[in-house]
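Shown here: the complex without one of its protein chains, the others still in place.
Now for chain A:
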Amino acid sequence: MSTPRSQRSRAGTVAANTVGVLFVIVMAFPVYWVLNTAFKPASEVLSFTPSFFPQHPTLDNFKSAIKAPFFLVDLRNGLIITTTAVAGAIVVGFLAALAIARFRFYGRRALIMVILGVQLVPLLALLIPLYLMLNRANLTNSLVGVSITYLVLILPYTVWTLRGFIAAVPRELDEAALVDGCGRWQTFYRIILPLTGPGLVATSIYGFIQAWNEFIIINTLNNPETQNLMAWLLQNQTNRGTAWGPLMAGALITSLPVVVFFLIIQRNIATGLTAGAVKG
């Protein structure tokens, strides 16, 4: 009696594996296609019979992407803007996360609602007034305006995720430290901060990804000299039309830090968005 079932399930596993492999191919194909395109010489990119491997692999596309106008400037801008935004959001957000995780106070629930809610406000809805505000304050075409904007953009997620990490530190540790004569500041500095270290790293990386990937705001507020690489990619697509080789090479360079960072922290991302929905 057990034989037919195990046979059936073995056949089932083979079928499932086949579907699984097909799924991997379909999902991975676009990724593979960027790599393939980026390493092809222009003659192979613009060919009516695309080859599935570069016949004459070359780094020309990367060279011409890097040499293209504003690439290096926008790379530098992107790094400055993201670093500022993430550093600011982490400092400011950690304080608020501490308040939510460790204190019960009047308005706490409202604060949580605001933090969860604003993450859902469509960015585009804010763009018009934001543009008018920053334009009035002479902060368009500057790195300062977008840095602050990105800081606020990643702040709600930062607060929310850090709250989870702080709440995971047992309260008994705080209390033990207090009993042992640590002050409030020492408790924070010696107990909570070290124990939430990994959380701070993960949250910073996620903030970095968010800020690095943004292009709508910066493309609207700033000129090419003060934009980031994402906006550079968008402009290069529209300006050059069909220069797909350099564009794909540029896209690879632009995505690389994000992909690497993402792979490091992937475990934390989904949990932040659906916190608690999976009950253990």
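Following the convention adopted for this analysis, a contact is a pair of C-beta atoms (placed from the backbone, for glycine too) under 8 Å apart; a residue touches a chain by one contact, two chains touch by 3 or more; residues count from 1.
As a convention for this text, contacts and distances are computed from a predicted model.
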item: Absent chain [UniProt protein name; select from "ATP-binding cassette domain-containing protein", "Sugar ABC transporter permease", "UDP-glucose 6-dehydrogenase" or "NADH-quinone oxidoreductase subunit H"]; value: "Sugar ABC transporter permease"
item: Touching the absent chain when the full complex is considered, from A:Ala99, A:Val144 or A:Cys182; value: A:Ala99
item: Residues belonging to chain A that touch the chain removed from view; value: 12-13, 16-17, 19-21, 23-24, 27-28, 30-31, 33-34, 37, 45-50, 92-93, 95-96, 98-100, 102-108, 111-114, 116-118, 120-133, 135-136, 148-149, 151-152, 155-156, 159, 164, 171, 175, 212-213, 215-216, 220, 230, 233-234, 237-238, 242, 244, 247-248, 251, 254-255, 258-259, 262-263, 266, 270, 273-280
